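See below for the structure under consideration.
The complex is shown incomplete by one protein chain, all other protein chains being positioned as in the whole.
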Amino acid sequence: MEFVSPEGLRIDGRRPQELRALQCKFGVLSCCDGSALFQAGNTKVFAAVYGPRVADIRGQALHDRALIKCEYAHAAFSTGAARRRRGRSRKSTELAALVRGALEQTILVELLPRAQVEVCIQVLFADGGVTAACINAAMLAVADAGIPVRDMVAACGAGHLEAMPLLDLNHTEAATGGLEVCVALHPALDRVVLLQADAKASVDTLEAVTTLALQGCKAAAGAMREALLQHVRSLAARRGAI
Amino acid sequence: MSLAPQQALASPVENTVVGPGDSVLVLPEAGQVRVGAGLHADGGHLRTTRPGILRRTKAGKLWVQGRQIRYIPAAGDAVVGTVVERHSDAYNVDLGGPFAAVLPALAFEGATRRNRPNLTPGDLVYARVTAASRDADPEITCTDASGKGAGFGPLQEGLVLTCSSALVRQLLASPPPPVVAALGAALAFELAVGQNGRVWVGNADSSTVVLVANALANSERLSPGQAHLMVKKLLASVQA
Partner (left out) sequence: MQRDLDTLLSNSERNFILKALKEEQRIDGRRPFDYRKIQYQFPADEDGSATVQLGATRVMAVVTAALEAPFPDRPNEGSLRFNVELSPMASPAFEVGRPGEAALEAMRLLERALRDSRAVDLEALCVLVGQKVWHVRVDVHVLDHAGNLADAAGLAALAALMAFRRPEASVAPGGGGGGGGERGAVTLHAPDVREPLPLSLHHLPLAVTFGLFEGGEAVVLDPSLKEAAAAAGMLTVIATTHGEVCALHKPGGIGISLSQTMRLVRVACAKAAEVAEGLRAALRGHETARVARRVCRRGAQGADAGALLDDAAGAVAVVPGLGDPGRAAAAAGGAHLDALAGSSGARNGSGGALEPGGMDSSDAEEGSRTSARPGEPRKLPRAGLVAAAAVVGGARARQGPSSLPEQAPGDNFEAIAAMIAGAAQGRPHSGDALDLQAAVKPKSGKRAKVRKWQPLGT
């Protein structure tokens, strides 16, 4: 199966260094403090944030910083192949830990001692780039809730197929088992917060793919920021505040 | 107009929409910059911590006007809280923020050890925050600074709206927003606006309270003109 045609098109018609179309929506759920829907191509992720509030279990609260908890739920139908997931699998715990790690660096936890911020993520449709989409959705929900953050965090994945670095792999491309890298970045501070790479590759390949992923992060960050500002602007305009 | 993410300015541009992590100001080597909510000094830059509109108060303090649902207690705020627990000499009151606040049992107008209000868990109170620090539970009181009631105290039957900080700011602004003015011109009711995002509507008959509460809840998403129209329609349907 060829992943990149001679004209330079991938299976879904993108160019090798092209991101999928991103879509962000805010305030989609009514019960939580902040919520967002993030869609990259067909990958669709909901995130909801509760917090800052009192820790569920008093003993877990930290005296000098906030406790970030992350729950990840993977809808049973979301890979389209009716694979049944029984409750929490190890993969979902791992993903939740990754998102939590990215958020712990982003949220200004010293400003909220003894409080707890809980992030719930629900993947509705997984078409590759799930980790990146979860981090982005969580970031948007945190921004919607007004929780203080150091900077935005944007994540993107990239891979290497047929001797070419490809940005933002979808499910079919990722399923081949080639190199896949997921990067989360603070764009304004220009710091890499999360970096996961799988599969064996030479250092040069790794560097090329990671650089590509970083550029993808910056593009994603720009798009997310624009969507956020648009949302704030429309709310403020309706109130007559601007 | 909005700031590009990497653009750091010598002087900040007010009344612009900012995103989180935007650099607003390059901090000078020496001197003072007065900073309010939503801003954070980080490595030579002053950055925003949440999305919103950058404002400067009359006193020259920079802050980011954002919109959030959770309440972070600040001294001097008037809040609507629900009593959660009762101890021998204090009540624990939930403000919708990270921690429950402490309300001393004698913090009411004219209360003495023998004669003090008897609150049960589940009662609503309108109180004022006296002390709020990051590391300790906030303290509230049902009197004003001079010890008088001034409207604070337990609240009777009514509906409580949960809303964002932006709507609360709007309601507390003076002159009152068009929704409140229009409703108040036609109906008689009482409002207790808590800066913790809770608004109590009461002291009127049921249909009035329901109408006012729903009108206020919907008004956040409407422009002033639309809000006016909505109120007119609601009043017409009530009087019909």
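Of note:
Here the chain labels run A and B in written order, and each chain numbers its own residues starting at 1.
Definition applied: contacts are C-beta pairs under 8 Å (C-beta built on N, C-alpha and C of every residue); 3 or more make two chains touch, one makes a residue touch a chain.
As the structure is a computational prediction, the values presented were derived from the model and not from experiment.
Note that of B:Gly38, B:Pro51, B:Pro138 or B:Gly202, the residue touching the chain absent from this view is B:Gly202. Seen from chain A, the chain kept out of the figure touches residues 1-3, 5-7, 9, 11-15, 18, 20-21, 23, 29-32, 35, 41-42, 46-48, 50, 53-56, 71, 73, 75-77, 79-82, 84, 87-88, 116, 118, 120-122, 124-128, 170-172.
Residues touching the missing chain, restricted to chain B, are 82, 84, 94, 100, 120, 122-124, 155-160, 200, 202, 206-207, 209-211, 213-214 (touch as defined at the top).
The definition used in the following text is that only the chains that are shown with their structure count from here on.
Between chain A and chain B the centroid-to-centroid distance comes to 32 Å (mean Cα coordinates, whole Å).
Of all residues in chain B, those touching chain A in their complex are 2, 5-6, 15, 17-23, 38, 40, 42, 47, 49-53, 65-70, 72, 97-100, 134-135, 165-166, 170, 220-224. Listing the residues of chain A that touch chain B in their complex gives 33-34, 51-54, 63, 108, 111-116, 143, 145-152, 186-189, 221-222, 225, 228-229, 231-233, 235-242.
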